[in-house]
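The structure under discussion is supplied below as structure tokens; questions concerning it will follow.
A protein chain is absent from this complex, but the other protein chains hold their places.
The chains carry the letters A and B, assigned in the order they are written, with residues numbered from 1 in each.
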Amino acid sequence: MTPTIAIQQTEWTLPDRGRVGVICLIATEFALFTIFVVAYVFYIGKSLTGPSPSQVLELPVWPTICLLSSSVTVGIAARALKGNQLRKFKMWTAVTILLGLEFLRQTALEWRHLIADWHLTITTNLFGTTFYSLVGLHAGHVVLGLTLLLLTLGLGLRGSMRGQGRRFELLAWYWHFVDAVWVVVFTVVYVIGR
Amino acid sequence: MATTTYADGLEKTEALPVPSKLHEWIVTVDHKRLGIMYIATSLFFFAVAGVLAALMRAQLAFPNGKVLPPEVFNRLFTVHGTTMVFLVGMPFFAGLANYLVPLMIGARDMAFPRLNAFGYWMFLFGGILLYFSYVAGEGLAGHGTAPDVGWFAYAPLTERAFSRGTSTDYWILSIVISGIGSTASAINVIATIMSMRCKGMTLARMPLFVWLMLVVSAMVVMALPPLTAAQMMLLLDRYLGAHFFDTQAGGSAVLWQHFFWLFGHPEVYILMLPGFACASEIIPVFSRKPIFGRAAMIGATVAIGLLAVGVWAHHMFAVGLSSSSNIFFVASTMLVGVPTGIKIFNWLGTMYGGKLRFDTPMLFCVAFLFQFLIAGLTGVMMAAAPFDWQLTDSYFVVAHFHYVLLGGLLFTLFGAIYYWFPKATGRMLNETLGKWHFWLLVVGFHMTFDTLHFAGILGMPRRIYTYAAGRGWEGLNLLASIGVIFQAVAVACLIWNIIRSLRQGAPAGNDPWDAWTLEWATTSPPPEYNFAVEPRVRSSRPLWDLKHPEDPDWKYE
Partner (left out) sequence: MNSFSRVIGLWCVMTGVALGQTVHPVGNIFDPQATPAESVYHLSLLVMAVCAAIFFVVAGLLTFTIVRFRRKGNDGHEPAQVYGSNRIEVAWTVIPILIVLVLTMATARVVIALQNKSAPKDALQVTVIGHQWWWEFRYQDLGIVTANELHVPVSTTAKQSPIFLKLESADVAHSFWVPQLSGKTDLIPNRTNTMWIDPRQEGTFLGNCAEYCGMQHANMLLRVIVQSREDFEKWAGGQKTEAAYDSDIQVARAKFLSLSCVNCHSVSGTSASGTFGPDLSHLMSRGTLGSGVIPNTPENLRAWVKDPQVIKPGNLMPNMQLNARELDEVVSYLSSLK
């Protein structure tokens, strides 16, 4: 027995569950990053020994340009996929991946410089602890995003991405989030913290 | 080829051979099965953690007890607390939500059925990992030690210097893993509620149970990350030499407390709100009246969810924060009591003027009301920070939170079991056994926890494995320990009732309680697809409208 009650025939639209899910995921990740940022800010200036941020950090301008541009390119790719322009989608996804990889490469170079030249590691002092964990957590999310983008590129090359514009858009949202986190990290670590 | 015939006559034909029952349960993504798995597993862990508690109370029954050595006792309270919070409370929420939300909103399943299964298995593996530490964890006493740092694991006791070996890491990892499962469940619940309601079910018309689960899920999504983050930091400290909580290197022990309680306080609301959800469904049905003040109840719930993130440092009144910080948290903590109190008043208002039926579900909810009232009031006492300076970290606060979680949450969960077991299984639980369960639990619960308030007032701190005679604690502890016997027998009654009723309980029919929400509109148990035709609703009590076409709710809402 199921209730069948006549109701006025109004539009019954509900939000897309994929969107709700990804928004929740972004919210939870946002909370996670907030705690690491709070820890970073809390420990600014509290290291018992050096080196200090102002000594060793340089503004990562080029990596930031790469990462923020990749948000633009992934947006273009998403729109292309929705409009069924598959070649355009594949090309701009590839560009996004390359920009992301360049960001990671720059991070790796920076870390090598910090470790080899300044002997700054996660155990050196509070700055090292909070720097590597926060930047590393973000970089880990970049890796995750790149993995998923590579997956969609691979699927695209196989021709399986047709009609998946809605799903790719969710991935693009995740990527935008990762970039937005970078803006916060950049500001807190390289601008305020220095 | 195999054909299944459902209770309402529809048939399903399988092209492949039907796998074994066990295999079906293991690979299931059906929200009802997963809901039952969540609840059954959490009841199992409840029994285990109850045994741990019984052992502790045996040790504390007499001064200078020799039942357990200190290291065993310290592991017991750690694992008892961790189990009850993460392996009983959280999965019960997940189980109830997963089982009932799709049914109550007229949906076919959760938004992400596979994510649902993922969440369950993560929870189970996390739980197994915690108990595996008894076999494999290393600590100060050699092999086979479970964590012994307390369920909130304050730093720097948890740092490598003070907690050698791997026992603490088992605590960290098991919670991280089951926490991922909880977060997955929460996201699933939110997406289901937002995106899969049947036609006509606006947010305003959702059952209160669904509203509460929505708020709880939002809290899980926002409140679990501080814990996960803190645990990641602790792992970095312990394994990569980081200094987040390493006080020798300038790290802050208080920072752990801030992060933990930022999670921890919303967590206790996450634990309690599902109990409110059950009470909000049971009390109206057994009072034969709609919930009093629906909008206020929803508003109060949202208010609790929002305010809950602003009270965390009332767990830290003795830490030595500034007087202005302390006063802020006094104010916010007392304030969060207001919406909670409003809920009690509205349940009371629901009962007032009704025709009260005291079947077992309602008995548990009535006891809940009295007990939660007391629990809330002892909470108000501790919100007064200077009073808390005496009461915190003593048996008073132990009594308080057991009053909330046992007297409040557990009673409503037991009520929920009696209420929804017929729906899930098609059979009624036995009322006589139910009443035995109820009264034995009331006696045992009060014998133990009323008494322990006084032990705290007389200066007994918590987490002590023994105490000397002459401190005024002997008689109280003995009485508290005797209460455990009654509680154990009560729970045994429930388990026996469940086992017996599964085989020979009276048939329940669709709607044994004459209730008003959508889950009672389908068979007991519901078919895999829940509803043959998607329901359409016009009010918050669709079945009331059907049963009383001359006086439907939608005329008044």
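Rule of thumb we're sticking to: contacts are C-beta pairs under 8 Å (C-beta built on N, C-alpha and C of every residue); 3 or more make two chains touch, one makes a residue touch a chain.
The structure presented is a predicted model; accordingly, all values stated were derived computationally and were not measured.
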### Query
Can you list the shown chains that the absent chain is in touch with?
B
### Query
Where the complex has a chain not shown, which of B:Val366, B:Leu413 or B:Leu543 is the residue touching it?
B:Val366
### Message
Can you say which of B:Ala384, B:Leu433 or B:Ile482 touches the chain missing from this structure?
### Response
B:Ala384
### Residue in contact with the excluded chain [from B:Tyr239, B:Phe345 or B:Tyr529]
B:Phe345
### Query
Any idea which of B:Leu173, B:Leu235, B:Ala253 or B:Leu433 touches the chain not displayed?
B:Ala253
### Given B:Tyr6, B:Phe62 or B:Phe118, the one touching the chain that is not displayed
B:Phe62
### Summary
Absent-chain interface residues of chain B come out as 62-64, 69-71, 74, 140, 148-150, 154-157, 161-162, 247-248, 250-254, 287-290, 292-296, 318-320, 322-323, 326-327, 330-331, 334-335, 337-338, 341-342, 344-346, 348-349, 351-358, 366, 369-370, 373-374, 377-378, 380-381, 383-394, 457-459, 461-472, 474, 548, 551, 553, 556-557
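In this section, only the chains that are shown with their structure count from here on.
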### Query
From the C-alpha centre of chain A to that of chain B, how far is it in Å?
34
### Task
Going by the contact rule at the top, pick out the chain A residues touching chain B in the complex.
1-7, 12, 14-18, 20-21, 24-25, 27-29, 31-32, 34-36, 39, 42-43, 46-48, 121-123, 125-126, 129-130, 133, 137
## Note on the structure
The answer for chain B against chain A in the complex is residues 8, 111-112, 183, 186-188, 190-192, 194-197, 199-200, 221-226, 228-230, 232-233, 236, 240-244, 249-252, 255, 259, 262, 510, 518, 521-522, 531-533, 535-538, 542-543, 545-546
